[in-house]
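Just one protein chain is left out here, and the rest sit where they should.
Coming up: chain A.
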Amino acid sequence: MQTFDLAAQGLRALNQTLHGLNGTTNQTAWEVVNPKGSHAIAVGLDAPIDVTVKGSTGYYCAGMNKQATVRVKGSVGPGVAENMMSGTVIVDGDASQYAGATGRGGLLVIKGNAASRCGISMKGIDIVVHGNIGHMSCFMAQSGNLVVLGDAGDALGDSLYEARLFVRGSVKSLGADCIEKEMRPEHLELLADLLKRGEADHLAKPEEFKRYGSARKLYNFNVDNASAY
């Protein structure tokens, strides 16, 4: 285990060190201490390493992650794992707004709650939230899966494209063009896998969720739908 003291050694040195690692490194386990809410911690990683941040972080923790597993033993600020390409990001606490924004791959697990716009414009990422999510989550979400064990706020999935949303609790309201859809066997199978990978299979069963997706009525502009825009 390599330990990096962020307060003493600084952000640039941390990211530079982690960027210098590749698939052949034997320094695969890292611990970052004293994060003190710093922004851009462990961004742009591209190696199969395991980074544990011991404390809470600011904006964009693990942004654009590839391959790496980043665990945060605390809460995260806005934009955790934004535009993630692959790998895994696990947050023990809560996440601020834009969690997993535009993510293109990998898995984001939030064991607490996520604030507004969770999964905004997501493009292939899988997001599992053990708690609740805030308003306008999955706005313009293009692809990937969102699993919420708790409740969802207003306007879930507004202007949704092809992302699949699974919510166990209540949904305050659905956004434009987002509808409840039938839960078919393949969705239950998918959900079971997501719950397992999201460390939530002991907390919920696939049958307890409802599925939401796009009605696909706004895919091509039609003046008759003007009130929905």
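As a working rule, a contact is a pair of C-beta atoms (placed from the backbone, for glycine too) under 8 Å apart; a residue touches a chain by one contact, two chains touch by 3 or more; residues count from 1.
In this text, contacts and distances are computed from a predicted model.
One subunit of the complex is not drawn; among "FMN-binding glutamate synthase family protein", "Biotinylated protein TB7.3", "ABC transporter permease" or "DNA modification/repair radical SAM protein", its UniProt record names it "FMN-binding glutamate synthase family protein".
Residue A:N83 is the one among A:N83, A:N113, A:N132 or A:N145 that touches the chain not shown.
The chain omitted from view is touched by exactly one of A:F4, A:W30 or A:Y59, namely A:Y59. Note on the undisplayed chain: of the listed residues A:L6, A:A40 or A:L174, the one touching it is A:A40.
Within chain A, the residues in touch with the undisplayed chain are 11-12, 15-16, 19, 39-40, 43-44, 46, 58-60, 63-64, 66, 78-79, 82-83, 85, 98, 101-102, 104, 117, 120-121, 123-124, 139-140, 142-143, 159, 161-162, 219-221, 223.
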